[in-house]
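A protein chain is absent from this complex, but the other protein chains hold their places.
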Amino acid sequence: MCGICGIMLENYCCYNDFPIGSILYKMMESQQIRAQDSTGIAIFNKKFDHEFYEIEYFKKENDKYNRFCEKVYPERLNTVLYDLNQDPNVIISTCAKQMSLIKDVGLVRDLDTKYNIRSIQGTHGIGHLRIATSSRVTPDNAHPFSTTIMADIAVVHNGEIANYSKLKSSLELQGYHFYSRCDSEVIAVFIADQLLKHNDIERANHEFINKADGPFTYIVSTPNCLALVRDRFGARKGIFGYNPGTRDYPSFWAIATDLSALDCVGANLYVETSQPGKPKIFYKK
Amino acid sequence: MPYSKDVLNFKRNILKAAVGASQNSYFDQDKLILDVRKAIDSHVPYSGLGARPPNDYFPSIKIIGARLQTTEQDDLCHDHHEKNTNIDTNLIIGGRYSSNFILTNTPFFVSGMSYGSLKLPAKIALHLALNRLAKEGIKVMMNTGEGGALPWELYGSDEARSYVSKRRQDNILNYAERLLREHHLDSIDRDHLFCRFYPLITQYASGRFWRDPSYLLNADAIEIKIGQGAKIGHGGLLPGPKVTELVAENRGIPPYKVAHSPSRHLDILGPEDLVAKILELREITDWKIPIIVKIGSSRVYDDIEIILKSYADAASIDGLVGGTGAAPWELRDIIGINTLPSLKPAKEAIYDYYLNHQDDKFQLLVHGGIWDAERIAKCIALGASGVGIGTGFLLCMGCTLVQDCYTNMCPAGLTGSYEKLDIEKSIDSIVNYVKGTLHELKNIARSLRRKSIHDIRKEDLVAMDQLSSIASDLPLEDGQTYRDIIKGRIATVLKEKNLIGVKTQLYTDQFRNQ
Partner (left out) sequence: MNNSEKFLIRKSILELARTGMPRTTSIDDDIRHNNQNKNKYETVNLWDYVTTLGAQLSRPAYDPYRETINLDTTIGRNSSYNVNLTIPLLIYENMLFSNDVLEAVHRTLNRLAEEGNVLGFVSESEIKNTTADKRKYPWFKKISCNTTAANQLKSYQIDSPQGIVLEYEDHNSIKLLKNLRKEFEYPILVDISNIFPNYINEILDTGIDGIIVDTEKVKKQNEIYKTKHAIAVIRDTRNALNEYSKIVNKKNRSNLYQDCNNNNDDDIKSYHGSAEVTLVIAGDVNTTGKIIKSVALGADIIGYSTSMLIAYSEIFSDRLFEIDFVTERVYSHMIATKEEIKGIPAALGYSNFHNLTPSDLRTSSIEASLQGDILLEGVDKTYYQIIDGLFNEYIKENRIQISLEERKEILKSLVRH
């Protein structure tokens, strides 16, 4: 895990077509030297709201990961998921309606060449640069992670969930399916499970802070908000800042691991570090 | 440790009580003394030197055909002109990202033993011995250890001294004088002492026990210590009585208070922090000096993978049995894995990395329980580039392995203040040890008909039991691997159950259908 970044536009209604992908790209490029294994972004745009779900998955064939995408209507969702889960080589990477999640191995430059991320428009989004600590460098282990329990949830994570296997087995006992071997996936599944129970993002994050062990800073994004969360000891960095914008340029809040990432996009007002153990939530207005 | 009569009586009474309580009849007598110490001192008991797990793996591995002493036969087989050819035993560190590199004449070097855990006479003996060896053409590296460098190590040359102001020079000389006087070593020739002909690695540990930038700038290599094998996950430790005023001055800490270094570098919490730290050091040293990263061996594959991506020149792994001046007893015994099994995942990490990257000179150094030439050769055969020896050097200076290093009462005068160490004798012993080990290494290479010690490969080794075979992926003496043996067993069991017949039936059916 290495660099995380996030952006939330303040008045998106006026800047509906603003390509926030370019801001995320700038932030990630500035940190690239520190982590070059894999990269990924997730951007939310209400315009994407389809009546159908977009299920993207990797199919592993002889060490090669092939990408597939299916458009699934709500009535068929459960059957499609059930069928896909039967195949051990299938790794579902996205379950989305309003979200565009793109991730791959390699540099952010390559991601842009392949998928043109700089031009993606939206209201808020997150990005990630990875240097692997414990699972292999493959496209399915790249961040952001989403889950099939609930659509439109994406998590980027910097750190290590030390009691990952314990959390994973207790969630698996409750019937949830895990697709990758990366410990960050457990954050997405845990938060989704909590939201199903009480739909309070702040409480869900507090539960995770209490239950999880190890140093971590993550951003979890849903269609309505971004939440920046640091563990109790504040072991990993997490800061945010504000760019007031100009007449032609929107104002936004930016989240990053390092100050230089905030500087390069001009988000140097009201710069603060997020308090350890207290989720900092940015709501979509 | 010489325990007092009270302590021993206490231990005896507990044993009597244990026998009386019929349920818990099993009591480990060696560990019982720990309970007694806890009951009396009320703090965690320490111990010195390394853990001794019951299975060390080294005795279960053999080098086929290697001999420590060569015979005329070996010399005859070599080309007559090459009879006295030098077998290559050099070790080169650096060059992957650094513009300089270190060249030493031995594949082994002195592991980090800090000033503080070792007393001054022992440090001086090592320093002078390595100087003498370097003048004779055998350069051996030394690592300063966590506690900072001594003045003659950093300012051993006029050139190094010329970079500092006169006032600072005076301070340095003054401090050196005080050190020598404190340990009654006034008789040592200052010119003899204040020079360094061997390469020095300075250790960048979590305690940051130095206040002088020359520590990083005058070094021949920098070693970032993430952890050591003796106390993986625990920082450096120096008990109060050993933090004398001069040790405290060298480290910049208050005297006579126990020095607990942080368990991790407070600014290195993960891989990207390590990258940032190494880039910072590169900038400070102008990309000239090699940087090594030292870890204790536990999650070896993952850690080496991170180090490979972090702009370091070499990685150093320290096994469970690595020694130390002081460590909490239980923590030292139960954390880490042995030296030999950690070589395999390290090599795998390096191999996997270079599948996707161009091969550059990344070195792998290994420490922990390696004392003599045969063990060095085994490590090199299994993939190490170089080997660090710590306890071996202490042993030749007279260590009696009582493991009381932390008490300040070392019977050999190495880590304690009360006995006197014979420096001249120690220097001779160290020189003999290095020369003898080097000679043995050359003989091993010669008896295997190799031109260089680094040409000894895995194919020259065999394992003597199944476990070592699994841990190091070596075949057994009869040529079979553990896989062959297990598959042989499978075949036997299946035959007993007449299951092989199914296959014959399958083939018969196919034949009939044609």
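All chains are identified by letter, namely A and B, in their written order; residue positions are counted from 1 within each chain.
Methods note: contacts are C-beta pairs under 8 Å (C-beta built on N, C-alpha and C of every residue); 3 or more make two chains touch, one makes a residue touch a chain.
Not measured: the values here are computed from a predicted model.
Within the complete assembly, B:306 is the residue of B:128, B:193, B:222 or B:306 that touches the hidden chain. The chain not displayed touches chain B at residues 9-10, 12-14, 16-18, 20-28, 31, 34-35, 38-45, 52-55, 57-59, 61-62, 68-69, 226-227, 231-235, 260, 262-264, 268-271, 274, 295-296, 298-299, 302-303, 306-307, 320, 328, 330-331, 333-338, 340-345, 371-375, 392, 395-396, 399-401, 429-433, 435-437, 439-440, 443, 464, 466-467, 470-472, 483, 486-487, 489-491, 493-494, 497, 499-500, 502-503, 506. In the full complex, chain A contacts the hidden chain through residues 133-134, 160, 162-163, 165-166, 173-175, 213-215, 232-233, 235.
Everything that follows uses one rule, which is that only the chains that are shown with their structure count from here on.
In this assembly, the C-alpha centroid of chain A lies 42 Å from the C-alpha centroid of chain B. Residues 1-3, 33-37, 131-134, 158-160, 215, 235-236, 257 of chain A touch chain B in their complex.
Interface of chain B with chain A (complex): residues 269-272, 275-276, 279, 299, 302, 305-306, 309.
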